[in-house]
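Excluded from the complex is one protein chain; the other protein chains are retained at their positions.
Just so it is clear, A, B and C label the chains in written order, and each chain counts residues from 1 on its own.
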Amino acid sequence: MEGFAALYIFMLAAFAGYEVISRVPVILHTPLMSGSNFVHGVVLIGAMVALGHADPDDPVQLVIGFFAVFLGAANAAGGYIVTERMLAMFKSGGRKEGGAK
Amino acid sequence: MEGFAALYIFMLAAFAGYEVISRVPVILHTPLMSGSNFVHGVVLIGAMVALGHADPDDPVQLVIGFFAVFLGAANAAGGYIVTERMLAMFKSGGRKEGGAK
Amino acid sequence: MSSNWFVSMAYFIAAVVFILGLKAMSSPVTARRGIVWAGFAMIGATVVTFFMPGLHNVGLIVTAIVLGGGVAWWSGKTVKMTDMPQMVAIYNGMGGGAAAAIAAVELVRGAPHDGVTATLMALGAIIGAVAFAGSCVAFAKLQGIMKKAIRLPAQNNVNFFLALATFGVGLTVSYSTQASGFEVFIFFALALALGTVLVMPIGGADMPVVISLLNAFTGLAVGFEGFVLGNPALIVAGIVVGASGTLLTQLMAKAMNRPIRNIIFAPLTGAAAEGEGEAIEGTMKEFSALDAASVMRYANKVVIVPGYGMAVAGAQHKVWEMAQLLEEAGVEVVFAIHPVAGRMPGHMNVLLAEAGVPYDKIFDLEEINADFPQADVALVIGANDVVNPVARTDKSSPIYGMPILNVDMAQNVIVVKRGKGTGYSGIENALFYKDNCRMLYGSAQQAIGEVITHVKALEG
Partner (left out) sequence: MSSNWFVSMAYFIAAVVFILGLKAMSSPVTARRGIVWAGFAMIGATVVTFFMPGLHNVGLIVTAIVLGGGVAWWSGKTVKMTDMPQMVAIYNGMGGGAAAAIAAVELVRGAPHDGVTATLMALGAIIGAVAFAGSCVAFAKLQGIMKKAIRLPAQNNVNFFLALATFGVGLTVSYSTQASGFEVFIFFALALALGTVLVMPIGGADMPVVISLLNAFTGLAVGFEGFVLGNPALIVAGIVVGASGTLLTQLMAKAMNRPIRNIIFAPLTGAAAEGEGEAIEGTMKEFSALDAASVMRYANKVVIVPGYGMAVAGAQHKVWEMAQLLEEAGVEVVFAIHPVAGRMPGHMNVLLAEAGVPYDKIFDLEEINADFPQADVALVIGANDVVNPVARTDKSSPIYGMPILNVDMAQNVIVVKRGKGTGYSGIENALFYKDNCRMLYGSAQQAIGEVITHVKALEG
């Protein structure tokens, strides 16, 4: 990717992230922390590419690549489940506690 | 520029613009309309490049290019002065009306 | 390359400053600073462009900048505040025209482009030309040059086929490597015609929505041509404006309770919703300027609700003078602004700001609606639709559901207007027939002037 295009993407992503997040109310800050933790779990696809392009005959590359994918998958899966569990607990007074009867 | 990079820039700019603008209070919507009008006056630099790269021997290109720069400059200058005039009028009760004594 | 790097970096910084400048508009305290920054960024970006390697025709460029910038600066500097809407329209149109002209230069040069680029170039050209022509029409209407809405027979079919033809020719021209000058000419003639035909039938009162929409259009066109030129600063600035213009247009349409589609494709025909709705009972009771002056002079709290009529009459200075007199006499005076009072979003705020009203005396709908019952007097100056209680009660009314300022809940309501004229939506106002409402007839400027005289006389 051309350098300046990437620079623009960096800048705009930072703006967008900052603006979007600054609307999240304090009540949701813990799930937000966990949710953004989940979002960077997309590193998984980077790890898959890295392992997928590693030299199949070089065990060092394979081991590190395997490690990368393993960690990335854990980040994504763990981040998701924790966030989802937290958010599932938030209920409004409209529904009865206990959620779906 | 590579196509996908541009697509990301489009998408992120739209997000950033939308989020930033949706915080502007109604009281400032008219200046905002005028201010965003000013911002797209940056088309001026595109027009300068277009005229600057036009064939100096082709009068058609030169005329259209001249027209482009003329219009772009008018957009930028007019947009600025109108916005600035509007915003200069907004005063808080803290200061006496009339602004700088 | 290094000079190119320098230029690109300057553009990048300009793009960042533009966004920050718009961000600064989220508060009246920082807004002005924001536009000044953005102005410097624009100057910087313009200056560095001269350092771009291989730039020819520098003399022409400078001439065009000086001429275009000079004319616009001068006219923007001298225009009256009340004529601002049409100035915004025309400058916006010029931006669209510039984007279209950039595409025209590219087409005439006949440089080959890949599919995506060619498509975006054509789209940018069409949108830009539509914005240009449309804005010129909008300007003419607001300036009073073009008085009535001209509706072609079978308008919507004309729109449709003209649009089809424009897109067809546009794409053909931009895909072919060697389009003739004539084809390019036809293309732009079509696009300009399309813009004209789209905006012609729309009434002057709907213009602000149209201007805002065309503003978004210009933004898009600039963004697309930015892609064609490979200039990300143009893309960012253009698309940011495109998104923000879209948002503003939506907000306006929503606050007016009219979908954007209707505004463009089924414009108000004048004698709109006449006769519909429930019949309103009661009589309108007149009030003299003296009565109005004494009621307000001895009130504890007066809420002033300005509307389009105050803008037309240019009465904001008088209104503020009156408010100050009342304040000196110990009356609490505040202003209540409906989001679509007047004809542009924030219209009233700009006018009151011009008159010198501090913005902390100005409250918007949500802030003040609960306070009307505590107000002794609600003084409505040239507002109509935005205080029409029918919006709360009558489901068949075209403004049903629009949030309104609940002036009818004040102890006394005084309405300043010239006669029995309806507002923008063309419907009757139940407020004027209420028991606690009195009419003070006259143009706002002159009526408030009389009130001022009487208040002064009461003071002794």
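Rule of thumb we're sticking to: contacts are C-beta pairs under 8 Å (C-beta built on N, C-alpha and C of every residue); 3 or more make two chains touch, one makes a residue touch a chain.
Just so you know, these numbers come straight off a predicted model, no measurement behind them.
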| task | Can you pull out the displayed chains that the omitted chain is in contact with? | result | A, B
| message | I need the residue numbers on subunit B that touch the omitted chain, in ascending order. | response | 4-5, 7-8, 11-12, 15
| request: Determine and list the subunit A residues touching the chain excluded from the picture. | output: 1, 3, 6, 9-10, 13-18, 20-56, 58, 60-62, 64-95, 97-98
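The rule is short, and it goes like this: only the chains that are shown with their structure count from here on.
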| Centroid distance [mean C-alpha coordinates] between subunit C and subunit A, Å | 41
| query | If you average the Cα atoms of subunit B and of subunit C to get two centres, how far apart are those centres in Å? | reply | 16
| In subunit B, which residues are in touch with two or more of the other chains? | 1, 6, 9, 13, 15-16, 20
| task | Mind pulling the residue numbers of subunit C that touch at least two other chains? | result | 19, 232, 235-236
